[in-house]
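For this view, one protein chain was removed and the others were kept in their places.
Going by the order they are written in, the chains are A, B and C; count residues from 1 in each one.
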Amino acid sequence: MEYFIELFLSGLTRGSIYALIALGYTMVYGIIQLINFAHGEIYMIGAFVALIVAGVCTIYGFAGVSVLIIAAIAAVIYASAYGYTLEKIAYRPLRGAPRLSPLISAIGMSIFLQNYVLLAQTSDFLPFPRLIPDFEFMEPVAHIIGSPELVILVTTVVTMILLTLLIKKTKVGKAMRATQQDMSMARLVGINVDRIISLTFVIGSALAAIGGVLVASYIGQVNFYIGFLAGVKAFTAAVLGGIGSIPGAVLGGLVLGLTESFAAGYVSSDYEDVFAFGLLVLILILRPAGILGKARKQKV
Amino acid sequence: MADKHKLLEVKGLTMDFGGLRAVDSVSLEVHEGEIAALIGPNGAGKTTFFNCVTGIYTPTKGDILLHPKGLATRRLNGLKPNKVTEMGLARTFQNIRLFPDMTVLENVMIGRHCRTKSGIFRSIIRSRGVREEEQQIVEDSYQLLVKVGLGEFANEFSKNLPYGAQRRLEIARAMATDPFLLLLDEPAAGMNPQETAELDQLICKISEEDRIAILLIEHDMKLVMNISNPIYVMEYGKKIAEGSPQEIKDNPKVIEAYLGEETDA
Amino acid sequence: MLKEFRQSLLVSIWFVFLTFPLMVVRVNTTESIVEWRWMSLVWVAVASFFLSYLWRYMLARQQAKKKVEEEGVQQLSKAQLLLEDMTFRYKAMGVLLAFSLVFPWIFDTYQSTIMISALIYVVLGLGLNISVGLAGLLDLGYVAFFAVGAYSYALINHHFDFGFWACLPVGGVLGCLFGVILGFPILRLRGDYLAIVTLGFGMIIKVVLENWNEFSFGPSGIANIDRPGLFGIDMNIDGSTTYIYYIMVAMVVFTILITMRLRNSRIGRAWIALREDEIACVAMGIDMARTKLSAYALGAFWAGMVGVLFAAKTTFINPASFTFMESAIILSIVVLGGMGSILGVILGAFILILLPEYLRAFSEYRMLAFGAAMVLMMIFRPQGIISNIRQKYEYKGLKEEADNG
Partner (left out) sequence: MKKFTVLLSSMALFLSLAANGFAADTIKLGVAGPHSGDLAPYGIPAMKAAQLVVKKINAAGGVLGKQVELLIQDDQCKPEIATNTATKLVTDGADVVLGHICSGATKAALGIYNDARIPVMSPSATNPGLTQTGDYPNFFRTIASDDMQAQLAVDFAINNLKVKKVAVLHDKGDYGKGFAEFAKKYLDESGKVEVVLFEGITPGAMDYSSIVQKVRREKAEALIFGGYHPEASKLVSQMARKRLKTLFISDDGVKDASFLKVAGAAADGAYVTGPLDLSKVPLNAAAIAEFKAEYGADPGAFFQEGYSAALALLNAIEQAGSTDYDAVTNALRTKYVETPVGNVKFDSKGDAEGVGFAMYKVENGAFAEVK
């Protein structure tokens, strides 16, 4: 039983990170029906910026939680800026182009950003400072769930509540939902659609950056390639949950994380990825719109 | 009229989207040689009705029966669109759906696909039979283009055609599938009066020369009243009237439905 | 003028801000050293300032071109007109073929090996072109079929000692079979879902090859695969390379011939129609599932076949050769060359494979350039280097027109 709980918690931790990244995919897809393939790279850039800022801060004498906060804020700002620029350069000129074009552009951007970081920094794995302290009160259960896991879970839940509030309660959120429903209609009623799209990228990138900082301080290392697999998995999560649906992304992330964790724990980690993608194919065959996705009738 | 062969018979067709009933038990018949029309205000469910008949949607309830001449009756519910087309029912689209990066001629040649049969291996070997079939496709398609008045544009990209010509190209493409019943979804939308008049003639010509029955959705009342009989009227998913043009003109329900719409427009 | 300047200045400042932490700062936490590379900041500032001018100019040009096209005027560049000219085409093809035949006698063995690699990518590009370029099915796991072909030869050769020629069709057929098996459940999916699922399949095949030691010998791979045989003649490395080179040339010619015929056939038209508009396509009586499956499986066929040759050429294969990056490179060949265009794909393969080979000094920037080129191509020249030219048909009416006019 304890083993089950252990696996459950590590699946939950991993799943909530997937969920954070998956939200960016799902929000962007909901609005412009594009798989933002470079989203995983935004996550990686977030982690890298946090690493650099935290490193500089530590060397110049800051310490403890203040470093974590400064680094996280820098990561969020920079990831958002990259997300914003990404949309402006690689996707906006392609609005109205055949569907394959922005997707290929996104793959190109993903390769570009990876190699940009590789060349600007290094191909080595860099140590990420352990910014999350070990809490005293967690010590008795540390072998099951450690402080970083707790911080990850709490941060994820808080972020998601904030996101839900933003989308449900604010004017901007309403505009986002309107744009998602019908872009041309939203434009007619005076919503600045371009700005809403930019904003979606900014929010999605910020969430990815939070995920990046959390993961990096949890596992303690960063390199230019971490975004690829994380991005693919998070996208899988978004599709699992039903792409375009925000609760779907969260659910998909958790389902995927738990599946991987239980598969590794009870079967074998040899075929971890096979389980993840197998689940995806299975769900897509049984429920093409994903677990929570609504089957959208194509307008003819 | 009763002695004419019944080609399409729709009984109590109902289509739900989630909680929304877009089409509510609509029945309709099209006989041989007829030009039937389905009219109604925007959002009445006409296009949804078409989509159900042509297999793009699977209807929630009701029967769609096809009685090809000399063949057994087939129920179309839930059949894939390409099967429906193979059975001799072709359509055009309200918002034009041509293949933009193919030439005008190729667009029509696609229509011939389901009536021809060269497979992958034979296409690779390109035997005499395949070459002959290919040439036949080209000739047939070109003849259709000439018929709709687009012969000179054969090698243009279809995206470069003017709007009215694109509509006619859609009709030619649908004709290429050798249908006995043609479903036209607002063929005159966006056309000027002269183009509409030409379309009017074209539809009559197809009906008379090719012995193809036609069911059309249209907003242009003049066109409908000129050429179609019978006319079915839908509003809010329900059929509210059917009959000859004269009967429809005098039907108070229809007048009400249209007057209501005209104030919007 | 001033507005332009201000805009460029803003862009420049924005990029300086954007690239600052990654390009300027390098931090070594263990030794507490921060390296500040201010020079790169200057480069970024200057480059982004001028590139933003270029960017705006190109965008404006693109817009203008679009407008002209919307007005229905068809533009064919001089190069395209030249290509349309049949006599020129035949002459050019003759020269190219002659050149490719004498190539190994003019250049050394090394050049031939490089050329073989490029030709392998030509075939891969042409194969992927069938599913992506013609039928519009984005396949991000194409390398999986390449792996199927390579492993089928390596394993059959290892266990049963069958030769290259016997395995060549087997590799192709197995690739095709895998295409059908994988394609069957997933081809109902919408375009973007297909992309992620194929990506997943690519990864799954690699994971299976890595884990299933009894079958695939795991990550250590299979060594000492036989080179192609020629009536049992013993060949040294030079001879064998030349021989493989000719096999490859023949295979490319064969591939071109067949894809050309397919493209201009009833099947090829159905693929293109499917790419253009799925709904209209099925409404015109085309069986979507079968058409998609045939495109996907045929694409896989070429990958499988050329995989056999790949294994025979390197004589050693392991799962590390079949990564997502390979799929991405093949995809960029198709995209840069021009989706659907056979000549474009060939040119794309040569540029993408040969250029980095000869510009070894810049090899670090290879992937960076690939990525950027994919984005820029999509924005400024979505049709690729050489856009697809549609076939013109001869019909009776044409002659009459000419007589009348």
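We take it that a contact is a pair of C-beta atoms (placed from the backbone, for glycine too) under 8 Å apart; a residue touches a chain by one contact, two chains touch by 3 or more.
The structure displayed is predicted, hence computed values, not measured ones.
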Touching partners, among the displayed chains, of the absent chain: A, C
Residue among A:L118, A:V193 or A:I291 touching the omitted chain: A:L118
Residue among C:F50, C:F254 or C:F316 that touches the chain left out of view: C:F316
Touch with the omitted chain, as defined above, among A:P148, A:G204, A:G242 or A:G293: A:P148
Interface with the unshown chain - residue positions in subunit C: 29-30, 105, 108-110, 113-114, 117, 207, 210-211, 213, 218-221, 223-224, 230-231, 233, 235-239, 241-243, 310, 313-318, 320-321, 357, 360, 363-364
Hidden partner chain, residues of subunit A it touches: 3, 6-7, 10-11, 13-14, 17-18, 118, 123-127, 130, 142-143, 146, 148, 215, 218-221, 223, 225-226, 228-230, 233, 260-262, 264-265, 268-270, 272-273
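The working rule: only the chains that are shown with their structure count from here on.
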Separation of mean Cα positions, subunit C and subunit B [Å, integer]: 40
Distance from the mean Cα position of subunit C to that of subunit A, given in whole angstrom: 30
Computed distance of Cα centres, subunit B from subunit A, in Å: 47
Multi-chain contact sites of subunit C, meaning residues that touch two or more partners: 279
Touching two or more other chains - residue numbers and ranges from subunit B: 56, 93, 97
Contact footprint of subunit B on subunit C as seen in their complex: 69, 72, 74, 258, 261-262, 265-270, 272-273, 276-277, 279-288, 294, 298, 388, 390, 392-398, 401
Subunit C contact footprint on subunit A (complex, rising order): 29, 33-35, 45, 48-49, 51-53, 55-56, 58-59, 74, 78, 81-82, 85, 89-90, 93-94, 97-105, 107-117, 119-122, 126-127, 129, 228, 232, 235-236, 239, 270-271, 273-274, 276-278, 280-281, 284-285, 288, 298, 300
Touching residues (chain side subunit C, partner subunit A) in the complex: 14, 17-19, 21-23, 25-30, 32-34, 40, 59, 62, 132, 136, 138, 140, 185-186, 188-193, 195-197, 199-201, 203-204, 207-208, 211, 279, 324, 328, 331-332, 335, 339, 364-365, 367-368, 370-375, 377-379, 382
